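Note that one protein chain is taken out, while the other chains of the complex remain in position.
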Amino acid sequence: MKRDILYFAWLRERVGLPRETIDTQATTVAELVSELAAREDRYALAFSDPGALRVALDQELSDFTSPLGDAREIAFFPPMTGG
Amino acid sequence: MKRDILYFAWLRERVGLPRETIDTQATTVAELVSELAAREDRYALAFSDPGALRVALDQELSDFTSPLGDAREIAFFPPMTGG
Amino acid sequence: MLDIRVQAAPFDYGTECSNVAKGMPDIGAVVTFCGIVRNNDSGTLQQMEIEHYPGMTERALEKIAMDATGRWDLGACKIIHRFGPLAPGEIIMMVATASAHRADAFAAADFLMDYLKSRAPFWKKERTAHGAEWVAAKDSDETALTRW
Partner (left out) sequence: MLDIRVQAAPFDYGTECSNVAKGMPDIGAVVTFCGIVRNNDSGTLQQMEIEHYPGMTERALEKIAMDATGRWDLGACKIIHRFGPLAPGEIIMMVATASAHRADAFAAADFLMDYLKSRAPFWKKERTAHGAEWVAAKDSDETALTRW
């Protein structure tokens, strides 16, 4: 299934791009992370500590154990620092 | 000793004046209150429930058990409602 | 750093908010509170008259502000309180605190308001077509002080 993957802040800088569309068989966030980390060194580095990351499915904060479901847009980023 | 006695809010309205100078032998706030309450009906009414009143000695909040000391200005008023 | 004013004249809340931390590089957070003459439930309030104790008021506000700056790391602390007759919707008073961090600014503003409510010599009288009545102090305002 085709999904848009978005990266923000230092994750965006490590991966080297803000968004990309990939075709994936992953069914959970954790599976998607494993698939991305296996792609290239820069992805492996970016996702080396998933506990330090957050994920949003279609712009809703979610968990790494969540099923991807129909989510079109999956975003990864460091903990937020608003305000 | 001569002391200025001030009244505020509904206490001022009941006593019928905002301030007066009296010559008193009272040595504590409680004694002064008894003396004032004994003067006239309007004072008796104004001071009928001292628990509902507050006192300041020379512009510092104080207690009814406090000695009057050198205080020149003794103010009585209801609980404050600032803000 | 302390800015304390007791006045009959109106003041511009927006302007006072803007200038709390002007030119202070260490400030990351400003909190302001503004109290407004609220109408009663039946909408019949004509006027709120605020009486105060000139001299003691300034001293009490200064003490409260000093207590706040002693407890929290504040770069600025402002209290403006009006007295005299006010119409519904008019601004009664404001406080503003500025700090490096938000927790200090919030706690200090909250503290200022709690003490201002029951330790500063102001009294409110509400006037409607049916007459005038002094606003009674709330027990909850007195117990709020135990938080600190």
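Order of writing sets the labels: A, B and C. Residues in every chain begin at 1.
Everything below uses one rule, namely that contacts are C-beta pairs under 8 Å (C-beta built on N, C-alpha and C of every residue); 3 or more make two chains touch, one makes a residue touch a chain.
It should be emphasised that the depicted structure is a prediction, and the values quoted were computed from it without experimental measurement.
Asker: Which chains here touch the chain that is missing from view?
Answerer: A, C
Asker: Considering the complete complex, identify which of C:105, C:120 or C:137 is in touch with the unshown chain.
Answerer: Here the residue in touch with the unshown chain is C:105.
Asker: Touching the absent chain: which residues on chain A qualify?
Answerer: Those residues of chain A that touch the unshown chain are 6, 8-10, 12, 56, 59-61, 75, 77-83.
Asker: Using the document's contact rule, name the residues of chain C that touch the chain not shown here.
Answerer: 12-18, 21, 23, 25-39, 43, 88-89, 100, 102, 105-106, 109-110, 113
The working rule: only the chains that are shown with their structure count from here on.
Asker: Find the geometric centre of each of chain A and chain C from their Cα atoms only, then give the gap between the two centres in Å, rounded to an integer.
Answerer: That pair's centroid distance is 48 Å.
Asker: For chain B versus chain C, what separation do you get between their C-alpha means, in angstrom?
Answerer: It comes to 26 Å between the two C-alpha centres.
Asker: I'd like to verify one number: the distance from the centre of chain A to the centre of chain B, where each centre is the average of its C-alpha atoms, in whole angstrom.
Answerer: The separation of the two C-alpha centroids amounts to 72 Å.
Asker: At least two partner chains per residue is the criterion; list those residues in chain B.
Answerer: Counting only residues that touch two or more other chains, chain B contributes none.
Asker: Considering chain C alone, which of its residues make contact with at least two other chains?
Answerer: Residues: none.
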